[in-house]
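All protein chains but one are shown at their positions in the complex.
In this document, chain identifiers A, B, C, D and E correspond to the written order of the chains, with residue numbering beginning at 1 in each.
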Amino acid sequence: MAVNVDDFFKQAYLDKPRDTTKNKVGSTITLINAMELPGLNTLGISLARIDYAPFGENPPHTHPRATEILTVLEGTLYVGFVTSNPNKLFAKVLNKGDVFVFPQGLIHFQFNPIHDKPAVANAALSSQNPGVITIANAVFGSKPPISDDVLAKAFQVEKGTIDWLQAQFWENNHN
Amino acid sequence: MAVNVDDFFKQAYLDKPRDTTKNKVGSTITLINAMELPGLNTLGISLARIDYAPFGENPPHTHPRATEILTVLEGTLYVGFVTSNPNKLFAKVLNKGDVFVFPQGLIHFQFNPIHDKPAVANAALSSQNPGVITIANAVFGSKPPISDDVLAKAFQVEKGTIDWLQAQFWENNHN
Amino acid sequence: MAVNVDDFFKQAYLDKPRDTTKNKVGSTITLINAMELPGLNTLGISLARIDYAPFGENPPHTHPRATEILTVLEGTLYVGFVTSNPNKLFAKVLNKGDVFVFPQGLIHFQFNPIHDKPAVANAALSSQNPGVITIANAVFGSKPPISDDVLAKAFQVEKGTIDWLQAQFWENNHN
Amino acid sequence: MAVNVDDFFKQAYLDKPRDTTKNKVGSTITLINAMELPGLNTLGISLARIDYAPFGENPPHTHPRATEILTVLEGTLYVGFVTSNPNKLFAKVLNKGDVFVFPQGLIHFQFNPIHDKPAVANAALSSQNPGVITIANAVFGSKPPISDDVLAKAFQVEKGTIDWLQAQFWENNHN
Amino acid sequence: MAVNVDDFFKQAYLDKPRDTTKNKVGSTITLINAMELPGLNTLGISLARIDYAPFGENPPHTHPRATEILTVLEGTLYVGFVTSNPNKLFAKVLNKGDVFVFPQGLIHFQFNPIHDKPAVANAALSSQNPGVITIANAVFGSKPPISDDVLAKAFQVEKGTIDWLQAQFWENNHN
Partner (left out) sequence: MAVNVDDFFKQAYLDKPRDTTKNKVGSTITLINAMELPGLNTLGISLARIDYAPFGENPPHTHPRATEILTVLEGTLYVGFVTSNPNKLFAKVLNKGDVFVFPQGLIHFQFNPIHDKPAVANAALSSQNPGVITIANAVFGSKPPISDDVLAKAFQVEKGTIDWLQAQFWENNHN
């Protein structure tokens, strides 16, 4: 199959605000990976626009195959990642134009701390297929669920609390 | 500095049971990575022995830089990993001699479901420095703590619950 | 030397327009690579803001170690890359919000075709040290110069034309 | 084809002793690579159980694509590898629980020096398809044979000796 | 499909002089990459013979995926490469038996400065599919052409000069 210019082109990707009211965390990820843009195949890079509602967040997650470099396009974000051992938090409040790096495989998050203004960020990732694991969803929302014995001991809570958490609706924030 | 044979040798590593009573999760990891065994440097492999108390577990965690292949040496283990999107659980009960693979970067766990027998496993990892991120510890036990606004929304609980969790003692299970 | 949060953070990088009048091509590249942001070391990604004057351009160049994914933040850009064999041009006019991919090692360019409006783009590159070779500058502006015998035959012009070209001032457009 | 949990699981692999009387070297390799366990594909790791008869050995061999880390599960092993230039032998006698590293591509061996007890080892390899080249078999047992002119000069023996060696039965010790 | 010995063998590749009169630059490249020699697939190496007419040249070009190491088999060559930033020329006159390295992605050339003797070189490249971008051809000979606005500004010449250059015949020197 011949390659053509549209394999390298994505129209109107970054300029349109996305709806951030469709999930409880108040954010929407729009990812351009090699499935979306075939020209990225084998080339080791992808892109994401992230829209945050006021008080919205991109909850703690990891990318198993990529480092992320994030730029704030609009608004304010409290961002951070946790190192592996010891579990030290590297966090910062970012404003428009600021840049932050989240190293490969580490748990990280972004949160819009402003109650009346949305925020927007652009993220570049060092893989054409970075993957994403939203921590709370993977742990409490897997199908089938992880045994509550395992999670009760890991999170130091009663099994009833785990059962209640697993009964919640764990939706992702991907567009 | 000249290399010698002891850079490639670790005595009495696997045969000694470890104490599994020193932490609340009831397991002890003894890792041989390139810091422990200098001959592993740049060679892309490391090893761990894992001891599980009765009802002990190696709680949900990820290795940012390695796939793991685990073999049960003694006892029984309920093990699993969660795929990234959708969050599907691949789980199995393993007995002595069984082998299981945990792909790089995915959240996984092992749990000893037998109330009166310990278990032992041997794990090989595809990096000389695989890293480990214990999910609950990184999320609720980081220093300094992640803002409870972020975690309350991510885990769908009250901020008071997050504060209570963050006040617990989050110790790791590494030897 | 201990790592700290500022190794992963760059303040006010993207929001400030740069001066595009300092060189003849009418563009200014502001690159964040691992020299600028130490936290990027070994992580395989970097970022650049590009400002274009009206009729300004980022002239034909290659990145020896990176693929680039470019997003238009403001204005209009005529962009393209040339494949290696045959020399086919893949070109497109991009508007605000559009995205385009330039595969590793291929000659590519961006040009602002609007005579009265500047343009701005954000580029992510799949290396912490992508390198850049501006074609005209490397060919005609090297120190010492390449023999005019070589260049006259390669470009199918008189040696006098090469000599004239080599006498020009070949400045780069990096901030 | 959908992936399922059995792609990551191998039952009763490690706990069963293998027959070590089927070949002249007195050892049996049972390998789990990506052909045996499809979930290992692209993940850079594999596993082998090695059974040694009394005085049995895993003869000098190389893995073209993997480093090996070996753990003694039962018995005693004299093990070693030879560096490339100069040809220095790094050797050690290992007992139950000891660990040894064989760097990628180097010639190495394990030998059970005890005349009345078998030995067992577990080996992890840093490739899902490590490959194995048993030196004597590849040199003297290839089909068709290597010219005896070549081998006589290389091994500093008469061509008649090479011819005799090539007439032997060179079987491998893989299960 | 079974592999056989002819996948690893190319007969009479290096010993035959090639015709160097078929193009204006006076050189002919005969490349053996993985398309020519299937046994090279995934193995990270390829080979080229280069014939130079008197005053012939292999004009400035890059290999997007390979470093090149060149050996002069007959004659004399003036060779060089330009570093990326600053644009420093590393050049040398080579005679029979001399070797020179052109690092990956950098613009480089070879020129036979002797008016009455041909030259021959053998080049090894660190990829089974190195690619080649002949600078003048890619810039001025692409189909369709790059806008003359872009090239006039990049090369500091009149648009009429660009148009004239684009009207020339840009043939490659590959066999």
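In this text, contacts are C-beta pairs under 8 Å (C-beta built on N, C-alpha and C of every residue); 3 or more make two chains touch, one makes a residue touch a chain.
Model, not experiment: these values are computed from the prediction.
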Shown chains touched by the chain that is not drawn here: D, E
Omitted-chain contact residue, chosen from D:72, D:99 or D:139: D:139
Chain not shown, touching residues in chain E: 4-5, 8-16, 32, 37, 39-40, 43-47, 67-69, 71-73, 81, 90-92, 94-104, 122, 124-126
Where the unshown chain meets chain D, residue by residue: 24-26, 55, 57, 59-60, 62-65, 78, 80, 82, 84-89, 91, 104-107, 109, 111, 113, 131-147, 149-151, 153-157, 165, 168, 170, 172, 174
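Just so we're on the same page, only the chains that are shown with their structure count from here on.
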Set of chains whose contacts include both chain C and chain A: none
Steps needed, at fewest, to go from chain D to chain E via touching chains: 4
Residue-number overlap at the chain C/chain E interface, same or different (half cut): same
Distance from chain C to chain B - Cα centre to Cα centre, in angstrom: 45
Intercentroid distance (Cα basis), chain B paired with chain A, Å: 24
Multi-partner residues of chain C (at least 2 other chains): 91, 104
Category of the chain touch graph - line, ring, star, complete, other: line
